[in-house]
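Just dropping this structure here.
For this depiction, one protein chain was excluded, whereas all remaining protein chains were kept in their positions.
Note that the chains take the letters A and B in the order they are written out, and that residue 1 is the start of every chain.
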Amino acid sequence: MRRVYFDHSATTPVHPAVAEEMYRYVNKTFGNPSSVHFFGREARKAVEEAREKVARAIGSRPEEVIFTSGGTESDLMAIKGVAYANCNKGNHIITSSVEHHAVLDNCKALEKEGFAVTVLPVDADGMVSPDSVAAAITDKTILITIMHANNEVGTIQPIHEIGRLAREKGILFHTDAVQSFGKIPVNVDELLVDFVSISGHKIYGPKGIGALYIRKGVRWLPISLGGGQERKRRPGTENVPGIAALGKAAEIAMETMADEAARLTLLRDRIIKEVMENYSNVRLNGHPTKRLPNHVNFAFEFIEGEALLLSLDLQGVAASSGSACTSGSLEPSHVLLAMGIPPEIAHGSLRITLGKDNNEEDVSYFLEVLPAIIDRLRAMSPLYHK
Amino acid sequence: MRRVYFDHSATTPVHPAVAEEMYRYVNKTFGNPSSVHFFGREARKAVEEAREKVARAIGSRPEEVIFTSGGTESDLMAIKGVAYANCNKGNHIITSSVEHHAVLDNCKALEKEGFAVTVLPVDADGMVSPDSVAAAITDKTILITIMHANNEVGTIQPIHEIGRLAREKGILFHTDAVQSFGKIPVNVDELLVDFVSISGHKIYGPKGIGALYIRKGVRWLPISLGGGQERKRRPGTENVPGIAALGKAAEIAMETMADEAARLTLLRDRIIKEVMENYSNVRLNGHPTKRLPNHVNFAFEFIEGEALLLSLDLQGVAASSGSACTSGSLEPSHVLLAMGIPPEIAHGSLRITLGKDNNEEDVSYFLEVLPAIIDRLRAMSPLYHK
């Protein structure tokens, strides 16, 4: 059976050159970077080279980058690290209703600890308005955390505009760039951000590695405690193969980003066009143009997302959904609900996220198998009446 | 130049079979275990199989094992997770003065937050006495955290005896088994522990992966927040290759442990015997018999550890030291000081930790190059008078 992987926002395959880089530090150069001997020094070198590569990719200095176990940990470290370090200055945090749970859940936890959290609404396209940020700022605000691009609907937020507001008021600004990094430019000075979370497995790197950019001189406290690694900002023996791989993945992403974005935008727009033209009762979720180049999200009315995914899977197409039935949480995607999409329609969402190995044939194949699936499920649905 | 790696307590090379297992999940089976499609299900299977392997190795149920980014995170999660979950019951924590910084620093952080921490002394061999634990217990004690085997001196603690005390009083008991796991038996029911930290890169697995055993039914709260992974106990996309590799490494460790322990004990004892016989002003640090089978730690008087390591490194021998100059902290090892070793002697410590690829020739080579190094450094030392 033909297998088409259309779930690159969930995770990506590892790029062969990245895998090779990783293997070097699994097979040969296995030392602990803290060791003074030969094996240790080789490993240290790998870590520092990778740090430079990541720094170059986001336009920062190497010492402003620390390695973490992934996007989730980066978000935790940024948010709690700023909150605890600045709680004598204020206790107010601003975030949005479409953030990843790694951001939202930490904000909620801080709320229980006595912080005040404003969760900004979004418009029907999933967009946060800079005006709403401006209106939410108080003299107690110590942190704004708004994601760069949304994982479920692909909408790209006006980070630069929000960054300008934050900077004017001297408020620290974190952005979760896990989905945007490697797909659109993420430059810390252009975006005017103080903290940026990224994750390896979304950019053809391995799982279990991520990074956090921490602008030099900001007030921040480490969350993880233990050894002296990462200059005490993130202790624990460094994941050298993961770090080397992340560096390589970032480097490749920078080299290929512009071309890939152009190529995937064409594929993406073909999917959008054909689906919107050929089906009734379907809508495109997320911003029509300010969206990630590889990202499509539809809501098919009268259909449940998991059933749709299973049906696609039986045809070899791997995609995802914000439906309650797939999430285990029994509630449809908080992102779609925040955008004002009714629960029964949010249920039928289908996320298609393209990647480097996808081509026109993959898209054709998907567009070929989709109609029968939609028809079959709609025919089964008590909500559907032709 | 001959290269002899004698620093297995710092980190180990990855076992070829473990590397192979890892590659499978880097190269082929790259899905996100949370995805419902084919790629996701394959990855989920890998994670659950690895969980079973780790559980089997420590005698627990699979659902009691969660995967972390390493020993440091496991320690954090155990200690803070118990503290925060039980702070309405009491605020007292018992630990020892020879713990790894990943334990000590979290205990100190909790102290600042209002918890009371008793740091138990050790005897000259680095041993914690169960009596001192018994004496320290109050009706406010909620957690005892004592390591299984010490990373610097190799001493094995009387965990079972302490566990009996903890259980009698209904106090939760955590042990950092990062150094012992894979070298000596670690069985949660024999040790009578409720939490166990382990780390992949100490058992011929990769860096950046670890596990925490959490006994079913104990009061504990997650520290990391975000997605639903690991049943909400440790969110973030699972490090599938790392997890699969840890499972494999645990499996291999169980198969080879008994034979390896016997083989390495012979090598270890040969080193101890020859060094103790051939040098004056040298002592063996740590317990003479209750020590890890692969672990030697000497204090060479009148010599500084970093100079010793660099000299050995120039001969191709990779070892480590608890000296201040190598640790970056400018204080000699807190472990050696806690054992009552004077700072100037603690400075000259040399840790030799053997592993699966070491053999008699490695030991011979080391014993051959050592005398000239010791003589040269001692001749240079103002403290030394023949």
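Observations
Note that contacts are C-beta pairs under 8 Å (C-beta built on N, C-alpha and C of every residue); 3 or more make two chains touch, one makes a residue touch a chain.
FYI, contacts and distances are computed from a predicted model.
The listed choices are "Ger(X)C family spore germination protein", "Pyruvate synthase subunit PorD", "Sarcosine oxidase subunit alpha" or "NifU-like protein"; the UniProt protein name belonging to the chain that is not shown reads "NifU-like protein". The omitted chain makes contact with just one of the residues A:Tyr23, A:Phe67, A:Phe302 or A:Phe366: A:Phe302.
Although one chain is not drawn, its touching partners on subunit A can still be listed: residues 302-304, 306-307, 310, 314, 323-326, 328, 330-332, 343-344, 347, 379-383.
To be clear about the criterion, only the chains that are shown with their structure count from here on.
With centres taken as mean Cα positions, subunit B sits 34 Å from subunit A.
Put simply, subunit A touches subunit B in their complex at residues 3, 5, 7, 10-14, 19, 22-23, 26-27, 30-32, 34-40, 68-73, 75-76, 100-102, 105-106, 108-109, 199, 201, 206-209, 224-228, 235-242, 306, 309-310, 312-313, 316-320, 326-329.
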